[in-house]
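Missing here is one protein chain; the remaining ones are kept as they sit in the complex.
Letters A and B mark the chains in the order given here, with residues in each chain numbered from 1 onward.
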Amino acid sequence: MTKKINEKDLVMIALFAALIAVLGLVPKLTLASGIPITAQTLGIMLCGTVLGAKRGFLAAALFCLLVLIGLPLLAGGRGGPGVLMTPWAGFFVGFPVAAFVAGLVMEKMRGPVAVAASVAAVAGGIVALYGVALPWYMVTKPAGPLEAALVAGVPFVPGDLIKAVLAGLVTQALARARPGALLSRS
Amino acid sequence: MLALTSPVKTPYHGLRAGLKLGLLALATIVLFALGSLWGQVAGLAVVMALYALPGARFARAGVAALRPVALFAVLIAAFHVVTWTPVEGAVVVLRLVSAVALANLVTMVTPLSEMLGFLHWALAPLRALGVKTRGLELAIPLAIRFIPVLGEKGRALGESWRARSRHRRAGWRIAAPLAGLAMDDADRVAEALRARGGMAGGTGK
Partner (left out) sequence: MGEADAIELDGAGYAVESREILAPLTLCLVERRIGIVGRNGSGKSTLARLMAGLIAPTCGSVQVNGEDIYADRAAALREVGILFQNPDHQIIFPTCGEEVAFGLAQMGVSDPKGAARAALAEHGKAHWEGRPVGELSGGQRHLLCLIAVLAMAPKRLLLDEPFAGLDIPTVRALHREIARLKQQVVLITHDPAALAGFDRVIWLEAGGIRADGPAAQVLAEFTTAMEGEDAGTDLAG
């Protein structure tokens, strides 16, 4: 954890930042409730569950930086400082925190990969991410907690729960295809 | 992919990236301080004038870039209609549109190279404190390079899925093999990086 970042880490971080971007381009599926979900948060969760807390945080932060300097990589083709201007921006700003928490849980938790990774993805991609996003909404809109929960919380929970389960399955598939690939558990 | 670049050369291109970002920050603070409906209407008028100045083509591109914001605006509007607070709703929606439009404007007229230049400049204090920023400055072009490469691999994996499936879209199912391919690449790229100086930045280690 305290080791210095070497070339391999750097490349891995850049690759996963790119992976988040590419997963944002995957055609989105629409839930029964009519709310579209993209695979972008899936990418954030994977940063944590695969790379671990530190590298996952850096990969997500690098992705955020790429978006902020103007690359239209955020799901829906958004980019530039404009992404900070909506009350929902906490969902973007919270990405590195989400990846970090997911990574931390993955590193600490024992048990089957799919289960641990799903729990980690819930902790990072839902608990931690909403922990940033909802207060952000309340301060910037501004709004009360009830409005924040109704407009910025509840509608996205079903999609994010599905993605957390998928993150678990994807992490497990990766670990089975390439034993030793999970840096979060080495 | 939606490109956030201007289709025409504008007078704004000549301004320095740092100046544009500074003005944007200032304008955003003003927009958030304006609580009245008329203040927000005036704000939007100023933003529209800024878009109109370089011509119709530029303005059209600006409107197209705003499309993703529509969903957010509708959500907020719907909430305020339901709770019957239309004035507050209008203030928030107008502020949202103006602030995003203004930020998009800066993005559209500032080439990536200048943004990177600004970033390098902004990191100078860190370097002065002895923090090495070389890793970050290597990671950005690397990630930008990897995006089309991984995108192409994702496309090929989706195609391989379709070739053996009754369904056309692979969706999230390619996430695991794509992440695997990314990790396979990491070793080779890291070696290539090290062979050409790597983190040491050519100063030798």
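Please note the rule applied: a contact is a pair of C-beta atoms (placed from the backbone, for glycine too) under 8 Å apart; a residue touches a chain by one contact, two chains touch by 3 or more.
All values derive from a computational prediction rather than experimental measurement.
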item: Chain not shown, touching residues in subunit A; value: 172-179, 181
item: Contact footprint on subunit B, counting only the chain that is left out; value: 153, 156-157, 159-168, 170, 173-174, 176-177, 180-181, 184
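Here is the rule we use: only the chains that are shown with their structure count from here on.
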item: Of subunit A, residues touching subunit B in the complex; value: 5-8, 10-19, 21-23, 25-27, 29, 39, 42-43, 46, 50, 62-63, 65-66, 69-73, 76-88, 140-141, 147, 150-151, 166, 169-171, 173-174, 177-178, 181
item: Interface residues, subunit B side, partner subunit A - complex; value: 1-4, 21, 24, 28, 32, 68-69, 72, 75-76, 79, 83, 92, 96, 99-104, 106-107, 110, 112, 115-116, 119, 135-136, 138-140, 142-144, 146-147, 149-151, 154, 169, 171-172, 174-180, 182-187, 189-191, 193-194, 198-199
